[in-house]
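Everything on this sheet refers to the single structure shown next.
The complex appears here without one of its protein chains, the remainder shown in place.
Labels for the chains are A and B, by order of writing; each one numbers its residues from 1.
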Amino acid sequence: MEELFSVIGNAAFAASILRVTTPILLAALGAAVASQAGCLNMGLEGIMLFSALTGVFVSSLTGSAVWGSWAGLAAGVLIGGALGALLGYLVLTLKTDATLAGVALNTIGSNGTVFLLYVWTGSSGISSSHKSFVLPDLEIPLLKDIPVLGTIFSGQNVVTYLAFALVLALIFFLYKTPLGLRIRAVGLNPDAADSVGINVVRMRYLAYILSGVLAGIGGAYMSMGYVSWFARDMTSGRGFIALAASAMGRSTPVGTTVASLLFGFTMALSNSMQTLSIPYELVEAVPYACTIVALSVYAYHQVRKSKKARK
Amino acid sequence: MSEILRVERVTKVYGNGILANDKVELSVKKGEIHAICGENGAGKSTLMKMLFGLEQPDEGEIYVKGQACKITSPSVAIGLGIGMVHQHFMLVDELTVAENVVLGYEPKKGLVIDWDKAADMTREVGRKYNLEVEPGLLVGDISVGLKQRVEIVKALLRGAEILILDEPTAVLTPQETRELFAELKHLRDAGHTILFISHKLGEVKELCDRITIMRAGHTVGTYEVADLSEADISRMMVGRDVVLKIDKAKAAPGEVELSVRDLEYTGDLGKKALRGVSLDVRKGEILGVAGVEGNGQRELVEIITGLREGATGTVTLEGFPLLGASIRESRRRGMAHIPSDRMVYGVAKNQSISFNILAGKTQDERYTGKVLFKSRAIERDMEALAREYTVKCESAQQTVGMLSGGNIQKVVVAREMSSNPTLLVADQPTRGIDVGAAEFIRRRIVAMRDEGTAVLLVTADLNEALELSDSIVVMRDGEIVAYYPDTGDLSEEELGFYMLGVKRQTKEEVSGVVHG
Partner (left out) sequence: MSTGKEGKKRGLLHDTASRFEVIRMVVAILIGAAITAVVIFAVSETPLESLRCMFFGPIERVRYLFNVLELMVPLIFTGVAISVVFSAKQFNLAAEGIFFFGGMVAAVTAIALKLPKGLHAAVCVLLAALLGGLLGALPGLLKYKWNASELVISLMLNYVCFSMSMYVIKNYFRDKNAGAIVSYVFEETAPMTKLVAKYRLTTGGALLAVAACVLLYFFLYKTRWGFAIRSAGENMNFTRYAGLPVAFAVIGSQAISGVVAGIGGAVEMLSMYTRFQWTMLTGYGWDGVIVAIFAKNNPKYVPLAAGFLAWLRIGADIMLRRTGVQMEIVKVIQAIIIVLLVAESFLAKTRHKMVVKEATAEAAGAKEVA
């Protein structure tokens, strides 16, 4: 137990929370945006995988250590947005069940990336044979020299900062702009939105595309920041955890961020505990088990609350 | 005063073949409050939907300020200066008043919404028309009366000159109704035109200048309200077009089967839906519950049948308490229920006719052994039931969703009646279906009564209420306001007086419906 506390009490551990939270947070924000418009994005996992592979592929293609990773990020974002639009097309236009459409997109993502990876590298497991580039870490002047805080908040990957900036941007977008208001209105009461001439389907397309873009950034970070290669199924359920985070955060940017940090914490914990004598497999299960417990507790409270409200 | 809105020979036929509006005529003057009155199903809602662009007329013309218009969507209607306050508010509870008011028309300051401006706009309209609402409140937190005010503000802000209000007082307390009327009069004096749809004749008399009466898809006529008494209006609304005659013997009521005492229920909006309802239904009797829809009938039925919880009072079926009992138990004890909304509760529409009839009999030993269904018996009997209830189909394997409304209802009726119930709760059993199917179902209800079943018939159709019921109660505002032990010499006119609030009986007269 002492060992455990010495790990958690470490500033490096706090820094690692931010590191592992980043992809979950980005995908969770994607889930939240979709959910704000009343849509379910079950395909986050697949979108992240495609973006991760695209990022590595494009950055490797450029051969530039300076801007290659940025080009990769841009490409990953584009692919993410395109897949978001595709999901929107399936759900909104072809009227496919959102869950099954998401499952299909994940299947395509999981297998399609392996297929493309093989076509590209000749390996169906990992892209490391082709040199790709990572997005830079940022040392924050002044902050980096402060002990503890510097360790935690400086020197993180640029995407980590971007992710938290996006939380603010999303708050601004959803609560300050006309488009954000319309997206929320469409999610809360589509009939009301429709009755004042808002195009419900168009708003939902937009939400799916934004959702895809956010998941795309998360995916690109996975292969160009978190690690420096693409590996098959490298997202290992982060898309699903993101869904849970969004559900628990009631799909608000702040709530989703808090929930993502919670999952980030359990993941970081599971990573750090691997150095301890606790068996790896038990530790590995922690984030997923926590999600189940957290979701159940959350659901229980929702039920109690609505019962109270009725009384 | 000049004419601001004119409807000429407008006809609307719905996809299921129902003629909702038949050469309807309407002329509305600028600056008046114009009432549209008619029974449920008279075609008022259809007409209003066409005026607000939610439906398109098949024939006829609509003129706004003398210009012929094609109102293809709500946006077009709004552009023409037509605003509508729906009965079910089109508001987002989780947003503030100001957000709701400006939704879709947001004032901007650079990229962002100018909230101060939005609040000012809300306040300004409020001040100008005496409709003040605090812009910063969450819509979910304000009273129903205020929500309605927000809806009106919303319409006015979008430039509405003609305001359609669809039964606006149905959800309001008397206090709120008075306030609304003051607001509406103020609006009229400011030059706005108001179309006021209502069943409440007292309100029409109090508020409106002119009235157009609709009946069975036609317009009966347009009159000065001052020239008519409430009784006159009621008579014109309920005058019968099709005389419906069901041959039936006089009822021979037996013991009390269903007993309801002091039933109280408060709905989701905090409005009392049932105020101390007591009634008995005896074996071999059809007790009709007449009334304009939305006066507590739906709640009464859902509480008796177990679909709705949270009522106080007692409901017993042959002494067995139904409140809190599972639906399965109530049904096992002899309850059957023809629901008013057949697509929501009545059928599983992508399943076969056979499936839907069997749904009520899965425990029946004729159809299931200890483990397996008795497929042959099921196939034979479901097929036979489909035939017996004249469901028009090739076989009982056909999907229910492909049938017409009348045939779907026959499937529901076949399931409910073939379980040999001792109590049948029939809620709007013939609504929206063709004449033939309706007649068939009515005959079957009478036949069930003759076999000794107690029938509670809830219907907004006066013809049906009078022809089918042996005795009848009228519900208004969550209460029973009239009881007639014998419908033989009761006229529709008389019934209409009670439904529309022109008259009400004393407590002693009403208590006759309690037999035990």
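Criterion: contacts are C-beta pairs under 8 Å (C-beta built on N, C-alpha and C of every residue); 3 or more make two chains touch, one makes a residue touch a chain.
This one's a predicted model, so the numbers in the text were calculated from it and none came from an experiment.
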Among shown chains, those touching the left-out chain: A, B
Contact with the hidden chain (one of A:G197, A:G237 or A:G255): A:G237
Contacting the left-out chain in the complete assembly, out of B:D227, B:D247, B:D268 or B:E394: B:E394
Of A:I8, A:I108 or A:I140, the one touching the omitted chain in the full complex: A:I108
Absent-chain interface as seen on subunit A, which is shown: 42, 90, 93-97, 99-101, 103-105, 107-108, 110-112, 114-115, 118-119, 124, 236-237, 240-241, 243-244, 247, 279, 281-282, 284-285, 288-289, 291-292, 295-296, 298-300, 302-303
Subunit B residues touching the omitted chain (full complex): 305, 307, 326-332, 337, 339, 344-351, 355, 358-360, 362-363, 368, 371-373, 375, 394-395, 398-399, 402
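Basically, only the chains that are shown with their structure count from here on.
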Interchain centroid distance [CA atoms averaged], subunit A/subunit B, Å: 47
Complex interface listing, subunit A residues touching subunit B: 172, 176-178, 181-182, 184-185, 188-189, 191-198, 310
Touching residues on subunit B, where the partner in the complex is subunit A: 73-75, 78, 86, 89-95, 99-100, 103-106, 108, 111-113, 154, 158, 310
